[in-house]
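A single protein chain has been omitted; all remaining protein chains appear in their positions.
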Amino acid sequence: MTQVLLYALTGAVLFMLGVRAALLRDTVLPRLLALNVSGAGVFLIFVSLAYRGDSLPTDPVPHALVLTGLVVAVSATALALALNRRLREMDNE
Amino acid sequence: MMSQSLTMLPDLVLAAMLIGLAWAALSSDDLRRGVVLFIAFGLLLAIVWARLHAPDLALAEAAIGAGLSGALLLVALRDEAGGKETAGRVSQVSRWMVDLFALIMACLIGWVLWLTMYAEPAERLAQLANSMLEHSGVSNPVTAVLLNYRAYDTLLELVVVLTAVLGVLVVGRERRGYRQAGPVFCGLVHWLVPLLIVTAGYLLWVGAHAPGGAFQAGATLAAAGIVLRLAGNDAAGLLDGMLLRWSLVAGIGLFLLVGLGVTINGGLFLQYPEAWSGSLILVIESAATASIAAALVLAYRGGRPDGWLSVADYDNNREVSR
Amino acid sequence: MIDLLALILVFSGIAFFFFGAIGLLRLPDLHSRLHALTKADNLGLGLVIVGVALLHGSPLAALKLLLIWLLVLLGSAASAHLISQYALRRRRQ
Amino acid sequence: MMTMSVWLPVGILLSSFIPGVLIFFQPEERHRLRTLLNLLGALVKLLLVGVLIWGVFHEQVFETRWFLAPGLEFVLHADALSVLFVSLSTLLWLVTTIYAIGYLEQTPHRSRFFGFFSLCVTATVGLALAGNLFTFVVFYELLTLATYPLIAHKGSPEALRGARIYLRYTLFGGLLLMIGAVWLHTLTGGVEFVQGGVLDQFAELDRDLLRWIFLLLILGLGVKAALVPLHGWLPQAMVAPAPVSALLHAVAVVKAGAFGIVRVIYDVYGVEFAAELGVLSLLGAVAAITIIYGSVKALSQDHLKKRLAYSTVSQVSYIVLGAAILGPLATIGGLVHLVHQGVMKITLFFAAGNYAEALGIHRVSEMDGVGRRMPGTSLAFSIGALGMIGIPPVAGFISKWYLGLGAVEAGAAVWVLPVLIASSLLNAAYFLPILYRAWFKSPATPWPADKTAGCARELPDPLLWPPVTTAALALLIGLFAAAPYSPLEWAELIAGREYRQ
Partner (left out) sequence: MNNLLIWPVALPLLTALLALLWPRRSNWIGVAGTGLPLLAVLLVSWQVAASGPLELALGGWAPGLGIALRADGLSVLMLLMSALVTMAVAVYASVYFAHAERRGEFWVLWLLLITALHALFLSGDLFNLYVTLELLGLTAVVLACLGGSRESLQAALRYLVLGLLGSLTFLIGVALIYAGYGTLDMAALGDAIVAGPTAWVALSLMTGGLLIKSALFPLHFWLPPAHANAPAPVSAVLSALVVKAALYLILRLWLELFDGVVTQAAAVIVGVLGAIAVVWGSWAALQAERLKLMAAYSTVAQLGYLFMFMPLLAALPEGAGRELALGALVLLALTHGFAKSAFFLAAGIIMQRAGHDRIAELGGTARSLPVTAFTIALAGVALIGLPPSGSFLAKWQMLSTLFVTGQWVWLPVIAVGTLLAGAYIFRLLGHAFAPGEGVGPSLSVGREEIPAVLLALIATLLLGFWASAVWELVPISAYAGGGA
């Protein structure tokens, strides 16, 4: 199971890398990148939880959860980008 | 021992590349570079999903995570031009504090993961989910979870998508489109768009028993729309006016109506009759695909199209028509 | 025997990818980079796909793989075109 | 009968609450309907209180309970002490309403005023009928809320300032009271007001803790009772319109504080138990200091309402003093003063309001010869003032007499009698000069603002009769102190029940 653990730990590292960057950057786009990386970290943890070796069938529940999470993340990113764009427009007006 | 570390090698490389790419994307001062690195990160992640036997996710990640997010971020770079960046300086002390905090949290999370995963593969819901598969109406376990066991999550997730798109519509007008593409590109598009639509249809249909499903199909369909917009079709293949509204509503509406409909003869909410579940799921997924695609394309267009009328517009139209 | 052929095909495909990547890194300007990348990758992917189709053996799978290749071909052609057009326009301005 | 015993306390509250709420929604110009509502409410309340008096005298139980939360009950309960306060406030509310209708004629925001006025009386009556400490705290805070808009009524910067100061003091006091009440509540599991007190049953409780809680409660109540040094708001609050001042000083706010102190000593701690704890002597000392301090301050005020305000500071502490001396006679003195002071002080404020209204007189120095110009008002003022000094046969004498007797009975004559005598002398020193000016000096200058020139009588009826009535009442309850149902009789009844004789 060490591979799975490796990925799970990578997920934890990615999550905290993202959180760290989200806290340190103060412009919107880098923050969104950071949050997306964080999300990827969480998803990686979920997916490594699902993996049970090559012989056993995987656990489909975390996969579904990640799929849901992925779509939610894209939606939120799209909204944030739209807000950001409108603010930029106002800056330029 | 040797052999084990050999089989570990690709995983180690993948993990290291993931972290390296993430780090590079996040620490880059050049936004464009950061975004491109992030897309690469997403694609690498898709490989990791495949490696971890999650082909549905690999597809979704490539299409949605890296693909559409990437497209959204790239097109957002256009907006950044001309805007004033006010990058405040973070003091050294708080930088250290944040680093320390992140390190501690990462260690704690890692520790818990170590504790819970070092043992043999845990059962969790895997067995249960797979054993109920025959009652779910589909043979792809991920689709079974998404549209049957945890269909309610998916319903709400579609609502999340709708909300985000409404937000995009409310906030401002859409971006300027692109100039009409030249003959070469138009020729390519002529081939590419139908192919993408066919692919989306295939993904939707195949989702019942193999990797694929509404989200992957919707994203692929949205990709077709984006290609159209790049070629100069400002509407990106979307319908206008009322039909646009209907296409946004279709997925959730049908989902909800099916969910409520099955309660009429005594079932619980979303409890499909077993004989019907396969077809019901396909119907729901088809509608959802259309809605997801419409939503994603609208998000890419970045705002309210001119054809999206306000209540006042409708009232005025009525006056004009009289 | 077929397996061997398939393997050779796959590995030569990978080699194309490899050279494409080197080209991306080493060539001087955008257009030549694109040139190296698309040519090498499309051909590389084609070789890999033929190899995989041979390994798989069923005609249906081969058809599917062919379609994938077609899709990628079109996709990369479109994106390469867009990138070069963009670069061209930028240079003109 | 069962239902009546439940509904009577509620009815007494509603008889002013419902008119109050209705009045809020009346347009400004519908003064007839408003007057009708006001008077109807006051009369109904008077009627209901009459029934209550009769019932309580015959030892009937009037009680309403409403479960609010685990351990918290809203209890209205009529015992002899509540009846004393209820009847005082009901009677004086009627009189003050009539006075206020006359006083505020043609001024803006009357609907708002009378709305809050009615709520204020509702809160006061609620205080009187509160059957446990929790309910008492509820009405104590409600009283604050209802009186704030009355003090701020004029909306002038001074009025707002006075109201703000009032609020600062009372919110703080309310908070202390609440903390003390919750603490006691937590220790005992609920504090019902029971004649003779309840705390002596909790032998296991730490005595020091009970002393601290007593301090908290008295501090909280002392703010409204204007005990020195918590009296600062009272002179500031005199910016309110005269009927409000009358109500504040005679019935509502200061009385609520004094009544609360009486409740805490007699019906929560039990006067014997409180004496055992040793907290009464401290309270007595504070009361004595307040009595003297208020009188001394009153001496130096030229502003008539301020002089009356400091007089209130001093006089209300007689009640506290009575409660702080162990023994039935002192109790009777304190309790009866609750009524007597109210009747006399309301007379004085009515009169002061009349002086200001008719002639624009605000200061003592402007009062030369006013007696001949406004004989009715001045006569009433004089009776009130003489009563305050303690000259028989006006009611104030009775209170002081019983306080003195009580002090002798309790063996506290050494310090109480000098305080009483000194205070009476001081009272004389600040009231007699006013009477002298009013009756024996001739008006030297024209009045500051004569609004009654050309009228046949000194004032319109609604302004003239309230002070005359209350003055007569002060005289009557002094003269016929021994009659049945007189305040003195009633105070003796209470004292009898408190000391379980």
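By written order: A, B, C and D. Residues from 1 in each chain.
By our rule, a residue touches a chain if its C-beta (ideal position, glycine included) is under 8 Å from a C-beta of that chain, and two chains touch if they have at least 3 such contacts.
Just so it is clear, the model here is predicted, and its values are computed rather than measured.
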{"item": "Chains in view touching the one left out", "value": "A, B, D"}
{"item": "Residue of B:A22, B:V138 or B:V171 touching the missing chain in the full complex", "value": "B:V171"}
{"item": "Full-complex contact with the absent chain, from B:M17, B:L77, B:V159 or B:V283", "value": "B:V159"}
{"item": "From D:L22, D:L46 or D:L145, residue that would touch the chain that is not displayed", "value": "D:L145"}
{"item": "Touch criterion as defined above, residue of B:T7, B:S139 or B:T263 at the omitted chain", "value": "B:T263"}
{"item": "Touch residues of chain D, complete complex, unshown partner", "value": "24, 66-72, 74, 109, 112, 134, 137-139, 141-142, 144-145, 148-149, 152, 155-156, 160, 163-164, 167, 171-172, 174-175, 178-179, 182-183, 185-187"}
{"item": "Touching residues on chain A - with respect to the absent chain", "value": "8, 15, 18-19, 22, 28, 31-32, 35, 38-39, 41-42, 45-46, 49, 61-62, 65, 68-69, 72, 75-76, 79-80, 83-84, 86-87, 90"}
{"item": "Chain not shown, touching residues in chain B", "value": "105, 108-109, 111-113, 115-117, 122-125, 128-129, 132, 148-153, 156-157, 159-160, 162-164, 166-167, 169-171, 242, 245-246, 248-249, 252-253, 256, 259-260, 263, 267-272, 309-312, 314-315"}
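Basically, only the chains that are shown with their structure count from here on.
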{"item": "Geometric centre distance via CA averages, chain B-chain A, whole Å", "value": "12"}
{"item": "Centroid spacing, where centroids are CA-atom means, of chain A and chain C in whole angstrom", "value": "29"}
{"item": "Mean-CA-position distance for chain D and chain B (Å)", "value": "73"}
{"item": "Complex interface listing, chain A residues touching chain B", "value": "1-21, 23-27, 29-30, 32-34, 36-37, 40, 43-45, 47-54, 56-61, 63-68, 70-79, 81-86, 88-89, 91-92"}
{"item": "Chain B-facing residues of chain C, complex", "value": "67, 70-71, 74-75, 77-78, 81-82, 85"}
{"item": "Interfacial residue positions of chain B with respect to chain A in the complex", "value": "4, 7-8, 11-12, 15, 18-19, 22-23, 25-27, 31, 34-35, 38, 41-42, 45, 48-49, 52-54, 56-57, 60-61, 64-65, 68-69, 72-73, 76-77, 79-80, 82-88, 90, 95, 98-99, 101-103, 105-106, 109-110, 113-114, 117-122, 124-126, 129-130, 141-142, 144-146, 149-150, 153-154, 157, 160-161, 163-165, 167-168, 171-172, 175, 215, 292, 295-296, 299, 302-303"}
